[in-house]
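Removed: one protein chain of the complex. Kept in place: all other protein chains.
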Amino acid sequence: MPDALLEVTNLTKIFPGIRALDDVKLSLRSGEVHALIGENGAGKSTLVKILTGVYIPTGGKILLEGKEISFKNAIDAQQAGIVAIHQEASMFPELSVTENIFMGHHLRNPKTKKLDWKAMTEQTKALLGRMQLDIDPDTLVKNLSVAKRHMVEITKALSLDAKLVIMDEPTSALTGREVEDLFRIVRSLKESGKAILFISHKFDEIFTICDYYTVFRDGQYIGEGKVKESTEDQIINMMIGRSIDQLYPEHTPVLGKEILKVEKLSQLGAFKHISFTLHEGEILGLFGLVGAGRSEVVRTIFGIDKASEGTMYLEGKAFMPKGARQSMHKGIALVPEDRQKQGLVLKMSLTHNISLPVLKLLSFKGMVTRSKAEKTYVLEHGNQMEIKSAGYHVDAETLSGGNQQKVVLAKWIGTKPKILILDEPTKGIDVATKAAVHQFICDMAAKGVAVILISSELPEVMGMSDRILVMHEGYQTAILDAQKCTAETVMRYAIATVAQEAAHA
Amino acid sequence: MADRQDLVAKSRLIDEMSVKNRLIEFFTKWEVILVIIFTLMVLFFSGRTPYFLDWFNLMNATFQFSEKAIMALPMIFIIMCGDIDISIASIIALCAYAVGTAAQAGASIPSLLFISLLVGTLAGLFNGVMITGLNMPAIAVTLATQSMYRGISIGLLGDQARTSFPDGFGIFGQEFIPNTIIPYEFVLYLALMLLFAFILHKTTYGRRLYAIGNSAEAARFSGVNVKLTRIINFTVTGFFCGLTAMLLASRILSVRSNIATGWDLEIITLVVLGGVAITGGKGTVFGVFVGSLLVGYLKFGMGLLKFSGTLMTIVIGSLLITAVLLPRLLDLYKANRKLRLQAQH
Amino acid sequence: QGAKEQAVKSEKEIVILVKSMGNAFFDAVFKGSQEAAAELGGIKTTYMGPPQATAEGQIEIIETLIAQRVAGIAISANDADALIPVTKKAMAAGIKVISFDSGINVGGRIVDLLPSNAELIGRQQIQLAAELTGSKGDVAVLSASAQATNQNLWINWMKEEIKDAKYANMKLVEVVYGDDAPDKSYREAVSLMQKYPNLKAIICPTTVGLLATAQAVKDAGKAGIVEVTGLGLPSEMKGYILDGTCRQMALWNPVDLGYTSTYILNGLIDGTVKGAAGESIPAGRMNSMKVEKDGIIFMGYPYVFNKDNVEQFTF
């Protein structure tokens, strides 16, 4: 490859106990969108962190425009022309949008070295304009919705004049229009001759936007190719060594009795008048654009937040949990959306994480822990999820994103819930695991568990649910029968073109 | 069930895999380092003064640190959850005031104990409710209540002292178990230490403390009642302030408003020196036990050698820093070595 | 080890235990003790004190002294009662305990060497202020901490003295506390001047408070308008006495205090005296000290310092 912009060879990165990258290679050309593909824990994010100077590699060579480079920190990488949008949010919530964009490379008056806020605000306005984002540069980031935060992060990467832009799962917090916006930006970057390294678990995105791909598996280089000349099956085969059935599992709902009834549930500033019923064995999809307030609805049902209005009936009895503990006792489980902050205690071992919700059951009189019972329990449920780790004694923080998600799932299966609420359970999960999760959801439903499934991926919601509750800006716009509606209908309710009246009725 | 057996076998395998790891970990563990430092200290002082290794003196010296060591126990819980309480010395003063005043009015010993525990518990509860109820940082709230509680005892007591106590009141803080050289206070401390060790390491409550300390939000999503737990911690600490106030009043038989001044930081030092992470989520009761003995006997030994108080503060300050720095340096060394070994593969 | 013990025993060790380290007054006390030890021979005298002026700090030190079986301890106490249990323990272990300067209550020591009679000190303070102000106007007291035993005793006598008819035009308006911290004392002095426009004098029965008050009055440009007096060390107050901010103040001689304490302890250790009421204890150049009721010994009258004599003193 003559005109390679970036050439990575023999790259190795070792963490205590694990070889995250083992002798991998990668080559990138300018004006190309290059997909980096691999299952969870394959080492993609690790490579990104090396390229951006966050980690120092154990061995190997990185050539940028033919010159060997080694970064000591992120600034080195930026100055060399590499910027990244990281998988984990990296914003400063207490600072303004302008400042978030310019942190690390504030503009200064060349003579006095004084920071030039005026110029920075101007540039931010221009950048946001280019992204067609309606955000005041002076707003504090903590006051933005998650999607907007993500768009700001992308804007930030663009504010740097980069040769290579790395996007590590940039769409996992975006939906619909924003993904479109992002692709528009990617295309314009490509046209201006930049290289883009694009990491995603979503094949439709890869096939839409990428030109070339490289596949890693277990920290090793497997192969590469042109996207146009490959099929999804081929790539999946490279990724996991076998092909998988990507169709959603067959699920014929056997509805039991009504288990949950929600009436006019509201929370000030978050959502209003949500009403639905849920039956045993049913899968209720909850769809909406990011920021529609779905997470808040399920948080309230689970008792994390307080409702400001409305009633709930659990198996016919009025029910308003004061905390997660209460709802757990009543048989509700919630797999939260943010696995790092809400799902896991990162600095605790997998064992202790998985047993945390059921500690009481694994103890003597609910007070004194029994480590043998705990171990047995953890093995039983952990192995079911095929977690890839150095053992159950390692801290959860050392796992890759996808594997962390599996730990969260394992943690909640054991609570034997009657109602299982899943908030974005497949976010950042590779195809193989995703299929497993889908199968698992259906199995649960088949056992009579009532499931509420939040997902920002429309096909997933369509494919998995029996009914779909659609939300827009905190309002419930429709409850649709999944068998009888089309993706377009759902989307229309989600962006509320047909639903304005309904919302305000 | 056949696979249940299989699972148990597997779990044993996991254990064995980590045995080697654990051995390596062992000698770089905080507690072990503390024990080594402690031993060195004992050797040093025994060599320098004939009065150190004397059973009566060693036991008698426990009077000087038992109360602080007792307070360090509930403080472990607070720090374990990532909180801090810098009002404890003031709560002790407040309880001591109540004890002294009630004693002057002729209250019996059991009712004095009750009053002291009640006042302490209420003060601790107030801290806990303010912190969790309004979601304010513990250090800021207890900074304010530090002045408030101390202020109440100053306001009520002014320049007066309470010095009349019922007969036999001195038992808790001054006396030895009959026919032995073991102070009641120290026995009480040992018993409480074991109790706290059991709660922290063997009960679900203890496990939840670790979870909260590492990630309060994740704990909340896992059904841990974080607010309640934190309130309980502060309340329990208040309760123990009441107990400590009784012991202290009994030991010195005089209550003034400036009693126990400066204990907050000393007690926090014991906890931190004992290896409890100030950010929460890490530490053991055993570590704090060794840390408390270490500081207690270090002060005693230095006193015997007529070190000035000044030099003692320097030594204890340096010890705190070294004790935290040392395992880190060892960790660094270990990690580097491991990396090198792996790279050679 | 036996030999070591012997060596320790052969020389009588006595400890001067003071309120806190780093106070020039006590440094002078210790000088007196050393002087006496040199005269007596066979005595090793040690100077100790907690880093902060608390009873608990003193208790810790006394416990280690018990462990070493020192021969005697002379204490200036941070709390008249709190030390009693531990000094009782010390005395039970055969250690002779006396208090000086700031006393321990009966039961916690054998004798209490008062630098002077509390009544005399208290009354004299008012008299000094009256002389300076012509017995007119408001006066205020700036004390050490609200817990200080000796200061509180003196202040009570000040309140007693000012009731006399000859002070009809003089009013004691307030007692404030500077906690023996220069900044706090300074601040309290400033707010006294602000609060009482008719303030004519501030009495500070504590050396730190006196220093800070003199500076505060000087800064406010009120030297001569607001008189400053109290108890202070001549070596420290020299500047203010010479420039007229503090025209007169009183104090007893700390060197004598240490000297006498050491003589008394020596007698108690040797068993030549018992410390019983009515007894006379020989005390070298101080002649003899008479033990009164409750084991109290008065040393003498406070000495008044002014610009004519202040430069003669080294403590």
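Letters A, B and C mark the chains as written, and numbering starts fresh at 1 in each.
Assume contacts are C-beta pairs under 8 Å (C-beta built on N, C-alpha and C of every residue); 3 or more make two chains touch, one makes a residue touch a chain.
In the analysis below, contacts and distances are computed from a predicted model.
Set against the options "Succinate dehydrogenase flavoprotein subunit", "Multicomponent Na+:H+ antiporter subunit A", "Autoinducer 2 import system permease protein LsrC" or "Ion-translocating oxidoreductase complex subunit B", the UniProt name belonging to the omitted chain is "Autoinducer 2 import system permease protein LsrC".
Although one chain is omitted from the display, it touches the following shown chains in the full assembly: A, B, C.
Within the set C:Glu39, C:Asp164, C:Glu236 or C:Glu279, the residue that contacts the chain not displayed is C:Glu236.
Considering A:Thr12, A:Thr52 or A:Ser465, the position touching the chain not shown turns out to be A:Thr52 (whole complex). Among A:Lys67, A:Lys114 or A:Lys228, the one in contact with the hidden chain is A:Lys114. Although one chain is not shown, part of chain A still touches it, namely residues 52-54, 73-78, 84, 86, 88-95, 99, 103-106, 108, 113-115, 117-118, 142-143, 145, 268-271, 293, 473-474. In the full complex, chain C makes contact with the omitted chain through residues 20-24, 27, 51-52, 146, 176-177, 180-183, 186-188, 190-191, 194-195, 208, 211-212, 214-215, 219, 236, 238-240, 242.
Counting the whole complex, the residues of chain B in touch with the unshown chain are 84, 130, 134-137, 139-141, 143-152, 154-155, 157-158, 265, 268-269, 272, 277-279, 308, 310-311, 313-314, 316-318, 320-321, 324-325, 328.
Here is the rule we use: only the chains that are shown with their structure count from here on.
Note on chain placement: the centre of chain A and the centre of chain B lie 42 Å apart, centres being C-alpha means.
Counting partner chains per residue, chain B shows two or more touched chains at no residue at all. Chain contacts: chain A has no residue touching two or more partner chains. Interface residues of chain A facing chain B in the complex, by the touch rule stated above, are 14, 16, 19, 58-59, 304, 323-325, 328, 334, 336, 341-348, 352, 356-357, 359-360, 363, 366-369, 372, 375-376, 379-380, 391-393, 411. Within the complex formed with chain B, the chain C residues making contact are 1, 4-5, 21, 46, 48-52, 54-57, 59-61, 63-64, 66-69, 79-86, 89, 145-147, 152.
In the complex of the two chains, the chain B residues touching chain A come out as 4, 7-8, 10-11, 14, 17-18, 202-208, 210-211, 214-215, 217-225, 281-282, 335, 338-339, 342-343.
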